[in-house]
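Here the complex is missing one protein chain, while the rest keep their positions.
Just so it is clear, A, B, C and D label the chains in written order, and each chain counts residues from 1 on its own.
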Amino acid sequence: METQAFLVQQIVNALFLGSIYALIALGYTMVYGIIQLINFAHGEMFTAGSFIGLIVLGALQRMGFVESHFVLSMFVVFAMAMAYVAFLGVAIEHVAYKPLRRASRLSALLSALGMSIFLSNGMMLSQGVSDRAYPPVLGTGGIHVLGARITYGQIFIVAFAVALMVGLNLFVKKTKLGKAMRATAQNRRMAGLLGINIDKTIRTTFVIGPALGAAAGVMVGMYYGSVRFDMGFIPGIKAFAAAVLGGIGNITGAMVGGMLIGMVEVLWAAFLPSEWKDVTAFIVLILVLYFRPTGILGERVIEERV
Amino acid sequence: MMRKLCVFAICLGLVFGLHTLAAAKTLKIGTLSPLTGPYAQDGTDILQGVKTAVALVEAAGGIPGFDKIEVLPGDSACDGGKATMAANKHINSGVHAVVGAYCSSATIPASVPLNEAKIIQITPASTHEDVTERGFKYLFRACPRDDAQAAAMVSFLENALKIKTLALIDDKQTYTVGLTKNIRHLVENHGKIKIVAHEHIAPGDKDFTAVLTKLKKIDPDAIYMSTYQPEGSLMARQAKALGLRAHLLSEDAVYHPKYIEVAGKAAEGSFLTFAKAPDTPERRNFEAEYKKMWGVKKIGSYAYYAFDAANIILGAVKIAKSTDPDKLEQVIRSTTWKGATGTIKFDHKGDRGASYIIWVVKNGEFVPYWNPQTGQYF
Amino acid sequence: MSLRLEKVSMQFGGLVALRDLDLEIPEGVIISLIGPNGAGKTTVFNLITGVYRPTEGTIHYNGHRLNGLPPHKIIALGIARTFQNIRLFKNMTALENVQVGMHCRTQSGAIRALFKTRFERAEEQRIRKRAQEILQELGIDRYQDEYAGNLPYGEQRRLEIARALATDPKILLLDEPAAGMNPKETEDLMQLILSLRNKGLTIFLVEHDMKVVMGISDRIAVLDHGQKIAEGPPRAIQQDERVIEAYLGRRHTTTGSIS
Amino acid sequence: MNENGPAKAVLQLNEVHTYYGRIHALKGISCRIPSGGIVCLIGANGAGKSTTLMTICGVQPAAKGEILFEGRPIHRMRPEQIASLGISQVPEGRQIFPLMTTLENLEMGAYLRKDRDGIKRDLEKVYSLFPVLKERRNQLGGTLSGGEQQMLAIARALMSRPRLLLLDEPSLGLAPLLVERIFDTIQEINRAGTPIFLVEQNAQMALSISGWGYVMETGRIVLADRARALLEDEQVKKAYLGE
Partner (left out) sequence: MVRREIQRFCIYTLFLTILVLPMVGMRGPEFEARRAFTVLSVLVGVLLLTTVFRLLRETSFYRNLGQRIRQRRDRALGKIQVLPRPVALGSLFFLLALFPFAANNYVIDVAITVLIYVTLGLGLNVVVGLAGLLDLGYIAFYAVGAYTYSLLNLHYGIPFWFALPFGVVIGSLCGCIIGYPTLKMRGDYLAIVTLGFGEIIRLVLNNWDNLTKGPNGLLGMDKPKLILPSFSDGGLSWTVVPLKSLPSLYFVILAVALLTVIAVHRLNNSRIGRAWIAIREDETAAELTGIPTTLLKLLAYALGAVFAAVAGAFFAAKLSYTNPNFFVFLESCVVLSIVVLGGMGSIPGIILGALALIAIPELFRELASYRMLAFGGAMTVMMVLKPEGFIPATRRKRELHEEELESEEAADE
């Protein structure tokens, strides 16, 4: 393998891993943005999405639907997984977070942590302790760019991730509901006075964030080929780090942060002793936050009125 | 609030006190294995293996002198502190012997109170040398050690596969690092093979393309994946997707039907070390019963070891006609046991002899391939 | 013993908040800083107390250069302040709030606290006594064990001043102390400020209530768009065309009923 | 107008009680706001003036009593329902969305409206009322000065085409010149037909532009009269006008 091809291949690897982190980070950022809660259970939403994707995909495959209507069945798989996890998100918000809206943020954080443990163990009990194989639907076909191999699966996933992020950005910046979400995030009581239904807005956030996590879960399942009850934990932590790195609450920031974490991890492992890659990722995180305490794209906190 | 605390503490004390009242005339076997957390799969296999052994013995008439045999599960969670608590709990519930634990990092601390309380402990999975090197009298190991497994693999690489270059990957855990360390040691001593890379991944990761792409550039003849099964499956898939031509090698933690299920075609042709599967009645009997009892089609490797460990204990009680630990220890050490993983004869340290062979994945099955003891292909 | 700002400028990004401000605050006077919202008044306070570092110019106090000193050192030099929107430690009692104020004048560290040395115990007693005295001086001692957040609004303003006084300052910076007060409370506040001045304290005041500003100030400086447009005694400021134009408005001068 | 208060009320509070946890904040408030007029509510800090507004808007719901808006009871409604009826509040401290632009802030004011053209027209209207907002339309709300924020807050409230405008301390923390301008604008808005309920600390100013005034003390209304009469009232003069 030539050096150039090697480099390109590693960059492809990094971009891919980065977009997975970015997708998961979006869920953290959205929920954080609106209720200032680190939703520890988000990693589990990701896992749940992956499981539902597996279940639906398996059923469709047995019916022979995947071969005959590939695109439609993909759509169904993603839609079902996202819908299910959106339900889950709303349910969790209602049970575990809504009663704590007026309590201290640490209480809510702990409630989220409890939910995370509960969900991951619930999935362990219901879906089994071992990893489950995803039907190979993405195929192994691909193209060669500058000597590096990019599979169609990777292209599909990165494109889908970017589409979701652009869509989300447009949604938040341009639509009425999106603006209502931002307004609620910035000043909840005032938003209520203007006629914005706060509960509904927060619920919407808990539909969108988890649904995005579910989409990421299905992608990860399809691409890597397996699902496991605890697979949300480590990507969850890294995606959370990515969200903070990019500036938590900022959608573009989540993408940038995810990419950066992916880059550092892959490129470090590619050229330097691979056991230190996670250490490096965290050191980069700390360094960036040291010099930019609100993250790379974090909204500059408006000059505090002392 | 002081008052609340007192009331609570007293209640808790009472509950604990009642909790530990001993029961009637039963033979009690405790298990220690991770029933929660990332290794819950193997931990559950161990528990089920022990339960299968007990079920078979009870079906065959039980053990004279005991009304029934009870299995007390203990969750070690692969954590030293929790494992000692579970071990102490077993001691206080009056278990006669313990099967466990799984992770060496749990077995080592848990064995201290167990050995002090003179309770027979057989670990079905902890392969680290330190487990038995400390010379604990009542501690046995039903699985071969890291060095034995490494020797089998190195012998295969040098004598059968005859490769020139080897890359090692481990995930920086006690078990996996123990193996790569031993392999590196042997290979470097023999000087026939060159180790061209030694990479590390993190457990729980899903993407290993960075490391694998690096190996693709180095292009070794074989890659030794010292990981657990989930990572092993994913790594095999990604290695094939990246177009690596190297042989994939791995060990008994990856020897699990799930490896083939998840890795699919990518698993084909990989070589794994695992204890020789003797086609004995004991093994067939176990497999049939296990599949029936737990409703599974395929059996995880640690279930076999756990089954044998439990059988050794039950057999020893039968022979010794007593649960006196010293007598049991004598019997276990002096008897040659026939089990689902072949014959077991413990040495003075409590280790069983080496009996690893090389398996290959062929048409979605593990198939015996080469025997390091004889140097013969199957 | 005076606070002197020389050619102080402050920029936030591209925004110039303050431009070449020269200001001298002599000892023992009440000096007020007025100007439209956003003129940079609070910024001046923040510069003096070290929240920001001036982009240009120097601030001197009593022979010390304040630029770049961290706030707690500046406070220790004898400059104390209150805040535009009350910033008490709401979940601490009134007494504790004042005790916190004495931090920079006391010494017991963690080690002394862990071993409860005699020094620590004596100091704790001293802190407690002095804090009670201060509360008494400001007439809010009956709220001593009440959480600061539970105090009535006017008393919270007082408690903030008490906390500032606990740092044993030479100069007291008051940021809109009369905001939200009714005329009665405002009257009491003016008396308080005057009595503090009479005890030798220098008072630097930012305030919108012209009754207060004109009533007690010895000197007034007027800021507009980050620049000083006038400085002088109250009467002169009231007549100043530029000040009327930028800040006071016609009505105020025509009614002119300033007590 | 009669002795009990202005006739033909757009908003009417009857014996309203509100609690914060255990604190009895409003102890039976009754008042009326006539269609088309300015009514002011003055009183000391902590008297319950802001609570009154929050109770009207449903943020701090009334425990007892009734609130009638244009004759229909609203005291059981949620804040967004009340807002949709056309009651708009400019709360104390401006409450601008700091990370949204001026324009977006204004759009949020029109959140409940569906008529795009009407919104556009009203946008031009508030720009003409406060030209500075047009200059700053793409600037983040948090970067505006205090006075500009106050104008934005009022403009935002106007964007909902309110049938009743509630103003809470619009003069707080503003320079005298700005205070004048804000009060002029309030009168201008009122002249265009919007009834206004004004809560103010600055009693002098408030009473001078209002038709009717209420004086509040510790959760109760202690005085209610024509604003001009209150300006002459000895008690009010002493306590609230500082003379």
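In this text, a contact is a pair of C-beta atoms (placed from the backbone, for glycine too) under 8 Å apart; a residue touches a chain by one contact, two chains touch by 3 or more.
Just so it is clear, the model here is predicted, and its values are computed rather than measured.
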item	value
Contact partner of the left-out chain, one of B:T84, B:T123, B:T213 or B:S355	B:T84
Selected residue (touches chain absent from view) among A:I11, A:I55 or A:V76	A:I55
Residues from chain B at the interface with the omitted partner, ascending	1-9, 12-13, 15-17, 19-20, 35-37, 40, 44, 73-75, 78-81, 84-86, 88-89, 91-93, 103, 105, 108-109, 112-113, 117, 128, 130, 134, 172-174, 176-178, 200
Contact set of chain C toward the excluded chain (per top definition)	49, 51, 70-72, 75-76, 80-81, 83, 87-92, 96, 99-101, 103-106, 108-110, 112-114, 116, 120, 123-124, 127, 147, 149, 153, 163-164, 167, 180
Residues from chain A at the interface with the omitted partner, ascending	32, 36, 38, 48, 51-52, 55, 58-59, 62, 84, 87-88, 90-91, 95-96, 99-100, 102-111, 113-128, 189, 237, 240-241, 244, 248, 275-276, 278-279, 282-283, 285-286, 289-290, 293-295, 304, 306
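Quick note on the criterion: only the chains that are shown with their structure count from here on.
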item	value
Junction residues of chain A, two or more chains touched	none
Sequence positions of chain B contacting 2 or more other chains	none
Contact footprint of chain A on chain D as seen in their complex	57, 59, 78-80, 83-84, 88-89, 91, 95-100, 104, 107-109, 111-112, 140, 142-143, 156, 160
Parts of chain A lying in touch with chain D, wherever the complex brings them together	176, 179-180, 182-183, 186-187, 189-198, 299, 302
Chain C contact footprint on chain D (complex, rising order)	44-46, 145-148, 169, 172-178, 180, 201, 239-242
